[in-house]
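Take a look at this one; I'll ask things after.
Complex shown without one protein chain; remaining protein chains in place.
Note that the chains are named A and B in the order they appear, and that numbering of residues resets to 1 at the start of each chain.
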Amino acid sequence: MIDIIQNTVDGVMIGSSYALLALGFTLIFGTMRRLNLAYGPTIMAGAYLGTYAFLALDIGVLPVALLVVAGAAVAGLYVERLCFRPFGEGAAIASMISSFAVWMQIEEAASLALPHHLNAFPRLVSGQPITVGPFFFRLDHLAMLAVAAAAAALVHVVLHRTRFGLGVRTLIDHRRAAELVGVPVTHTLTLAFLLACAIGGLAGFLIAASEAQITPMFGMWATTKGLIAMMIGGLGSVPGAIMGGLALGVIEAQAQWLFGPQVRDLIAWGVLFAVLALWPGGLLGGRQVAEQQAVQRRV
Amino acid sequence: MLQVSDVETAYGKIKALKGVSLSAAKGRITCLLGPNGAGKTTLMYTIAGILRPLRGSIRLDGQEIAGLTSAAIVSRGLALVPENRLVFPQMSVKENLEAGAYRRKDAAGIAEDIARMYARFPRLQERREQLAGTLSGGEQQMLAVARALMSRPRILLMDEPSLGLAPMIVEEVFSIIKSLNRDGVTIFLVEQNAHMALGVAHHFYLMEQGRVTFSGEPGKLAEDEVIQRAYLGTRRASA
Partner (left out) sequence: MDFYLGLLQIIGVHTLLGLSAYVVLLTGQVSLAQAGFMAIGAYVSAMLTVLAKWALVPALLTGGAAAAAVACLVGFPALRVRGLMLVVATLAFGEAVRLFFFNFDYQIAMGGIKVGPLGGEGFRQIRYFPENGWTTFQVMVFIWLTVGVVMTALWWMDRSRVGAVLRAVGEDEVAAQSAGLNLTAVKVSAMTLGGFIAGVAGGLYAHYTTHIEQGNFNVLVATFAIAYPILGGLSNVFGTLAAVVFIQGFLIEGLRFLGDWRNLLFGALIVLAMNVRPGGLLDAQTMSKGLSALRRLLDPAYGSAAARQAIDGLKDAGAMFRRLIAKWKGAFGA
């Protein structure tokens, strides 16, 4: 029982970074209805920029964080211009294939810049875990949870208290209607894409800082974690992305404790397939989709 | 107020509008009738800046708006209530109204206008926190009109507001159109329901196969001929 609670706590803390990854992913998928396979590699580009500066210039952890976020946003701009802007509505698969090609580019560029497989990354905090009764909390995981929660709250405010946020929400909901009320579509999409990559960059920084290392595999890892978490929670839904991230963290922690790390990833993908097959809209999105369909039938 | 001259719009290689010219006068209700596939919705989307015309000119109070983005056109005072309403289904009624005011920056004025919409459409106030996708068809139509009005348009375009609604609700929609017009809103209306449309229009056009084929006041043409041409088109009607 104590193990299960400890796993759940660990899962929630790791899951907070998955939630951020999913949040960025869902902003892109929700507004564009496109799958950006280069999302993880974009984040990796930022993380490599950060670790490059850390190794070459020996800068502190906060400048590294800024570099990672900025680098991810710049790489995101490259992906958006190359894979998303040139294709019209309906060419979702062309965008996906292009983003896959850019993924290969970024991975190659990263290993050209830093040829070692493992590269050191600065820690955000270090110290002994805090113990409360039979439970213990790693400091870096607590920091991860705190920063992720603050970032998610900030995103919520941006989406609900700014004109840009209103535009993003209308685009997630109905693109044509958004055009009709006068949302500048192209401009808003680009900004949403950049915001998404910056959020992903922050998540990437938190994860790399917790692991204290980064490898070229990080790109694929981040894409798959973000994708699974987003899909479990339901598309284009911000609370869904957060719940999906936390759920994925807890599922992985329990699966790893029960079956070991190799089966953990298998279970994560299996859960995703089951969720999609049983509730096509995701756990949180499903009910709304069903309601919408019922309404359309009535009309 | 709105002048469309010689507009052509195409989907790929298929021309949906083959040189359309018409105008809507300030303070009046102008109506466009025609059979399915005549290009009415294409014309509405072209005027609203969603589709780009190949050629021709669209003027709003003398200023050229053809080729502007839909965002710029909304800012200039033209709003479209689209076919099938297209409310934001996952947003609340209140959020839909706020989205309608996207181009405006006067927070106080927006709040005032939302209150005004609730006064005009009491049912929207009752359901202000409800998701728009869960409203009935008639309520969604009210919301679509209210959302368009939130941009404070000088001219309101409406594409088939009666589509798919029960007869009683259709009556209500048309009484709203009349009362909006009495309050000074210029209206350009596309309709399938020729009888209701001719009841409110000051001027009407017939459109068939991408061209305007008649222009006049209601009464200039016998209603049954209008209906025949509006539903069936001239070619099939004379055949």
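Note that in this section a contact is a pair of C-beta atoms (placed from the backbone, for glycine too) under 8 Å apart; a residue touches a chain by one contact, two chains touch by 3 or more.
Keep in mind that this is a model prediction, so the values were computed, not measured.
Asks: Specify the shown partners of the omitted chain in the complete complex.
Replies: Within the full complex, the chain not displayed touches A.
Asks: Going by the contact rule already stated, which one of A:Ile4, A:Leu62 or A:Ile97 would touch the omitted chain in the full complex?
Replies: Within the whole complex, the residue contacting the unshown chain is A:Ile97.
Asks: For the chain left off this view, which of A:Leu118, A:Ala212 or A:Leu276 is in contact with it?
Replies: The single option touching the absent chain is A:Leu276.
Asks: For subunit A, which residues touch the unseen chain?
Replies: Contacting residues on subunit A, toward the hidden partner: 29, 33-35, 37, 81-83, 85-87, 91-94, 96-98, 100-105, 107-109, 111-112, 220, 224, 227-228, 231, 235, 262-263, 265-266, 269-270, 272-273, 276-278, 280.
Just so it is clear, only the chains that are shown with their structure count from here on.
Asks: Touching subunit B in the complex: which residues of subunit A?
Replies: That would be residues 163, 166-167, 169-170, 172-174, 176-185, 288, 291-292, 295, 298-299 of subunit A.
Asks: Give the list of subunit B residues in touch with subunit A in this complex.
Replies: Spelled out, the residues of subunit B in touch with subunit A are 48, 50, 69-71, 73-75, 79-80, 82, 86-91, 95, 98-100, 102-103, 105, 131, 133-137, 140, 147-148, 151, 164.
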